[in-house]
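Take a look at chain A:
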Amino acid sequence: MNEIIVALAIGVLTASGTWLLLRPRTFQVIIGLSLLSYAVNLFIVAMGRLKVDAAPIVVAGAVPDPAAFSDPLPQALVLTAIVIGFAMTALLLVVLLAARGLTGTDHVDGQKDEAR
Partner candidate 1 sequence: MKKLLPYPLLAVSLTLVWLVLNQSVALAHWLLGIWIGTAAALAYAALRPPGTPVRRLRVALMLGFVVLVDIVRSNLAVGRIVIHPHSPGRRPGFLDIPLALRSPAGLATLACIVTATPGTTWAGYDSSRRVLTLHILDLGDEDEWIEVIKQRYERRLLEIFP
Partner candidate 2 sequence: MTSWVDHLPVVPVVLPLMTGALLLLVDERRHTFKALISVVSLCLLLIAAFALIRSVDASQTHVYRLGNWPAPFGIVLVADRLAAMMVLLVAILGMAALLFSLARWDRAGPRMHALLQFLLMGLNGAFLTGDLFNLFVFFELFLAASYGLALHASGSARVRASLHYIVVNLVASLLFLIGVSLLYAVAGTLNMADLALRAAAIAPQDRALFEIGAAILAIAFLVKAGMWPLCFWLPSTYAAAAAPAAAMFAILSKVGIYAVLRIWLLLFGETSGASAGFGAAALVYGGLVTLAFGAIGVLASQHLTHVAGFSLLVSAGTLLAAIGAGQAAVTAAALYYLVVSTLGVSALYLLIELVERTRGPGADVLAVTAEEFGDAYAEPEPIEETGLAIPGAMAVLGLSFTACALLLAGLPPLPGFLAKFALLAALLGADSVAASAWVMLLLLTLAGLAAIIALGRAGVRIFWASHEPHIPRVRPIEIAPIALLLALCIALTLQAGAVMRYVRDAADTLHTPRAYIREVLPSR
């Protein structure tokens, strides 16, 4: 049943992120991308299936049973994804600041048109 909650969470985060992504203001876009990356991170973890109380930390010396642990590989992937996502957020932020400074507006197309 927890699966349904997580699926819903992924869905709502994705929908919110997608909506914001399609908005015209740079700040909306960056928030949208943040929400989308939460959704994607959850999605990747979900791809390893959900397990409670199964942190992939083995006991030194014992022979571990892989089935008793949550899948560590998606977790490692998410870690990489988080780091890269962080870097990209920083870059995007600075680019949108620079765009704002150079074009005088925070519209994604660098135009002053408020109607869009």
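A word on the picks: all candidates are chains of the complex that A comes from, given by their letters.
Here, contacts are C-beta pairs under 8 Å (C-beta built on N, C-alpha and C of every residue); 3 or more make two chains touch, one makes a residue touch a chain; residues count from 1.
Remember, it's a predicted structure, so these values are computed and weren't measured experimentally.
The candidate from 1 or 2 that touches chain A somewhere in this complex is 2. Per the touch definition, chain A reaches candidate 2 in the complex via residues 21, 26, 29, 33, 36-37, 40, 43-44, 47-48, 73-74, 77, 80-81, 84, 87-88, 91-92, 95-96, 98-99, 102-103, 108-110.
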